[in-house]
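All protein chains but one are shown in place.
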Amino acid sequence: MEIKRREFLKLLGGASGAIALGSFGCNQFIDVPDKIIEIAKNGAGIESWKNTICALCPGGCGIKVRLIDGIPVYIKGNPIYPVNQGGMCPLGHSALELLFNPDRVKSPLKKIGLPGGGKWESLNWDEALNIISKKIIELRNEGRPHQVVFLDGSNQHGLMKDHIERFMKAYGSPNYFQFPSIKNDAVPYHLLQGNSKIPSYDFLNAKYVLSFGINYLEESYSPVYYTKLYSYLRGSTGEGRTRFVHIDSRMSLTSANADRWIPITPGTYGALALGIAFVLIKEKLIDANFIKSHTSGYEDWVDKNGIMHLGYKNNVLANYYPERVFQITGVQSETILELARELGNNHPSLVLGGDGSSNNTNGTFSQMAVHSLNALLGNFEKDGGIFYVDETPLKNLPHFELDDIAKQGIEQNPFGNSLDMAFPFADFSIQTLIQNILAEKPYPISVLFIYKGNPLFQTLNHHEFIEALKKIPLVVSFDSFINETNEYANIILPDHTFLEQWNIISNVPSVGFSHIGIQQPVIEPIYDTRSSADILIELGNKAYGNNTKPFPFEDYVSEIKYRVEGVYNSGEGAIVTEGLKGSWLEFLNQRGWHIGTYDSFDEFWNLLLERGGWWNPIRKKKGFSEIFNTPTRKFEFYSQVLKNRIDDIVKKKGIDNSTHDIEFVLGRLNIKTRGDVIFLPHHEPIPYDDGMPIYLTTFQPITNRDGHASNLPLMQEMFGFLTRHYWTSWVELNPETASAYGISDDDWVWIESVNGSIKAKAKIHPGVMPSVAAVPFGLGHTSYGRYAKDYGVNPNSIMKNLYDTINGIPATQSTKVKISKAK
Amino acid sequence: MSKKIDYRNEIDATLYKPIYETGKGFYITVGIFLLLFLWALFMYITQVWFGLGVTGMNQPVSWGFYIVNFVFFIGISHAGTLISAILRLSKAEWRRPITRMAEVITAIVLAIGGLHPILDLGRPDRVLNIFTVGRLQSPLLWDVTSITAYFTASTVYLYLPMIPDIAKLRDKGGKFTWFYKFASWGWQGTEHQKKVLNRAINILMVMVIPIAISVHTVISYIFSMTLQPGWHSTIFGPYFVVGAIFSGIAALLIVMIVFRKVFHLEDYLKKVHFQYLGTLLLIMSLLWFYFTFSEYLTGIFAAEPHEMHIILYKFTGPYAIFFWMMVICNFLIPVIILGFKRFKTITGVLIASIAVVIGMWLERLNIVVPSLANPRMELTVGMYVPSIVEWALFIGGISAFVLGFVLFSKFFPLISIWETEEGRKESVKEVEKRVKSYLPGGEIITK
Partner (left out) sequence: MSKWAMVIDLDKCTGCGDCIAACKIENNIAIVDPEEANSGRVMFWIEMVSVYEGEFPNIKIKRFPKPCFHCENPPCTKVCPVHATYKNDEGLVGQIYHRCIGCRYCMVACPYTVKVFNWYEPEWPVEFRKCFNPDVSVRTKGVVEKCSFCAHRLIKVKEEVDLEGRDIQDGDYMPACAESCPADAIYFGDLENKESKVYNLAKSSRAKREMENLGTEPKVVYLSKRE
């Protein structure tokens, strides 16, 4: 066979390497790495590219991996993948450091000696899986499958969730929990709209975007997607372009890029939202029609029993006049007026809130207040407003008949439910888990599976958490590294990294079209690791014995293929294509989109692998009754969902103990307000009661998603690339605050709460509210490999053990501290 | 050396003494400084091994002590040859006991200073690239050229006037006669030889002055040819030359005072020498102030933001203490001491000279570091703290100087014997003649 020279040379990605060496001054004997000498000897390497999905954060970007002789050497964004369109964030770029990380767990490990003692013994896979299957089969035989708890920290929006869910259900346990949980995040929407979907925002058609805390350009659900939207809008010239205003206690990337940044006292943005509502209502800048026909609880109302109830409007008008809101938030009354007028006069305008910034004791209510502005403006299902994407047409897993053990197991009270009335809407809370394990209630836990999570580092109450972990007879972690939580595991089952693994990412929350991204191995596993999904198939089938198989698949990829058939069969959408860029916006505007046709599923599948994903920009328009799933089928300013639940709690508790009246329940839920206001968006003050002067807030820099990038040296180096702090934590202080405490730039500062103190380097700049100490979250690891351990500090270690008692999210923004210059 | 050699009867016995008698002091001095030097050498080896990371330099302060010391040492080296040449040229009779010492300082310090850029290289193993692929357009190459030229000229200029003295030592016999014999080049003191020698010295003396001035001008060009605020200045050439002569005289005075004491040279180095040199130092101090003042005034008056930023940083930033110390050392102290007869004693001159040497070193530091620490770009200000290695090499440089000087004094007289003799024999007459020739009517009288 004759290969044309041209084609042949094209294959030789490395050929030019040799030339590059010559002209760019590479000395053959000193400067060249061995590998290049090797390649020069063997002739040039063969270059190829493979598409997959980045799994370093929930953002779900499509990426292209460059391989030379099969070894990944570079990653870039997949230009035809619609979420990121070739863009990436720094974290994604360092994925190769994850793959080749020297601290990866290279074979199954078994703990020897004391928990947390750091001593491990290598096992082979059979030994490791035998220990686990023996234990879980035993539990099943004893009728205790519900004593297995599965904690999933992957935070990914894909098929793995369904896969684990099926494993747990078939096995017979109701105890599969995601930590962090999208469902918890969505509680405010649930309370107002009756559904737990994260909305998407039509930035492209909005004239004005007001965001509360949510740092969508740097973090949030999909930073690159939002960056694309933002930069597109910035690139469009002319007068009418979108104006961005961001409210935050510090100057995050989103604040820095906004047209205007409004600094605010932490924990008060609900009050500001209601202050803005006050002006909107007063100046009649609201969408009266929408309010009238599609909301309830806006005006005062009379219930079935003839009792008069307070409505949203009168509550706002009575309590949130600008002067008072200024007292609470530190935002000047004039500013509140300006914001409200801009918001009310620039149609369409959008209001965004949520995510990490709402991790506060009053998070749910604050976010309800923010989201209620969208209702005042009638922002639902219209251009430049809020909308909801369709589910992807993936095929459901084949039906499987549970056996009796499983049926009994899943009937048990889920372990994630609080023993008392706390966290009534929490899907799951770490705090509940800890309390229940320690109390062995409602039953003891026998096996804990942890998948891709590090709750011990991420959450509060570390001390009790460790005690809880020690109490569990068998803790198994599916992870690629030994992290703080895994230090207390009995067995670590090394997972492939995402570059060696199959998965499907489906509908990243808040991205404006339904899509799936295919994550495929770009390289054979480089160590003796196994896909956690495959292990679950093996364990699940083993637990059932030989005849019945909950997973009728050879492996996870077969399962994925099976499910993707649904997409093929639906005939909807299309595999992502070239030429995306030009027409992307059009697609987003849902005009003229032709659907691809494929001759066979195999063709579809192969094309999917080649291009990296599928998407469907055409969205079914949704009726209000579909998006407002409340008892009234309307947007409920007055949350019946909340009211009903609290009534339920009072009723239930009242049966066995008559003292559990509403007062008691509200006390337990940390709700200070009384009367109807409880069920309305309102500002619930944060219980700072220790007389400390400074607010401690945390934020997640773009380089280090929740701290799991701390084992990537490039991300450690770039951790503070904006402030020039490398591999270390810093504390941002306003010059006013700094001078009050005699602190100058780069001084070491003690940050002390009632729970302890941490030390960080001062970064003094005017981009942070006075009386706020902002510390980046992500460092301070005490485990997690050579690049992570002992660099920087973890602010969680000094935080008070407080939660949003409605949705169970740790209140990581509710601690006050004092600061002093460290000598 | 043996006591057999008889030098005691010579009029200039004091000048021979250190060569033929070795005291404990000599061994102790050599021992201490040799140790310091070896320590520095070891530190340098670690630097070559590990890389320049062992220094305190960084980005943006990518030059530090080595360049500071380079400029400083080269400045000191101006003491000698230049001063001696000027004094010779102007036929200043009081020069006779000074020139040798001055020239020795030049030769040794120039060698030390000239090596500093190599200490500073990240890849000293590639230093020969300068010759194989050198780019003459680079001010660094100008430096290499002018320093080499100056070094050659000044060693020859040191050596030539030494020949008659070496011949004297050869004739005395003793351990190193073979060496003296070789080095004296068959000097017999014939009239012809004297004529040739004088001619050679005269030619060199004229040549060496522009070379010396060029050297320091070119060194200043390293800085002023860049666009860095604080560096990009037309005044730098003369400013550096003045600074160099200034520090050179101070160094010379220190050396003179120390050796006068140690070698008991009171009879040779008289008060008048210190008076005259002291006055010269005072003049240089004023000149230095004039240049410094002009440099900063133009900067402040025009107030170009970057320039101004650096000036303010020098005045008030973390290095301000060094700036004000510099002003005190280079201006206040010398002017007060040397400006008042009462303080202008030998001790006074010594104090002033030490102040000036320190002050001039600080000046070099103030030029190199603050400018680099404040790049034009809006970056954070850099910080530079020298490491132990850099201190070691600084101390090593000073040790090398002391060692060089002490060893020189072990083998050669520190004051030119033949020139002293010549002075005794001929000067008085010659000067009388000369002075008369200056006077009105002088011509007529001789006729």
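Going in written order, the chains are labelled A and B, and every chain counts its residues from 1.
Keep this in mind: a residue touches a chain if its C-beta (ideal position, glycine included) is under 8 Å from a C-beta of that chain, and two chains touch if they have at least 3 such contacts.
What you see is a predicted model, and the numbers here were worked out from it, not measured in a lab.
**Q** Out of A:Gly60, A:Pro263, A:Pro681 or A:Pro795, which residue would touch the omitted chain in the full complex?
**A** With A:Gly60, A:Pro263, A:Pro681 or A:Pro795 as choices, the missing chain is touched by A:Pro263.
**Q** Consider the whole complex, including the chain that is not shown, and state which of B:Leu52, B:Leu158 or B:Ala183 touches that chain.
**A** B:Leu52
**Q** Going by the contact rule already stated, which one of B:Ile45, B:Ala92 or B:Val127 would touch the omitted chain in the full complex?
**A** Spelled out, the listed residue whose C-beta touches the missing chain is B:Val127.
**Q** Which of B:Ala111, B:Leu141 or B:Val156 sits in contact with the chain that's absent?
**A** The missing chain is touched by B:Leu141.
**Q** Over the whole complex, note the residues of chain A touching the chain we left out.
**A** Residues in contact with the chain left out: 5-6, 9-10, 13-17, 19-21, 23-27, 30-36, 39, 45, 68, 71-77, 84, 86-91, 93-94, 96-97, 99-102, 217-218, 223-224, 227-228, 230-232, 234-235, 251, 253, 256-257, 261-263, 702-703, 713-714, 716-718, 721-723, 725-728, 734, 736, 765-767, 770, 791.
**Q** Which positions on chain B touch the chain that was left off?
**A** Within chain B, the residues that touch the unshown chain are 50-53, 57-63, 117, 120-124, 126-127, 129-130, 133-135, 137-141, 144, 222, 225-228, 372, 375-379, 382-383.
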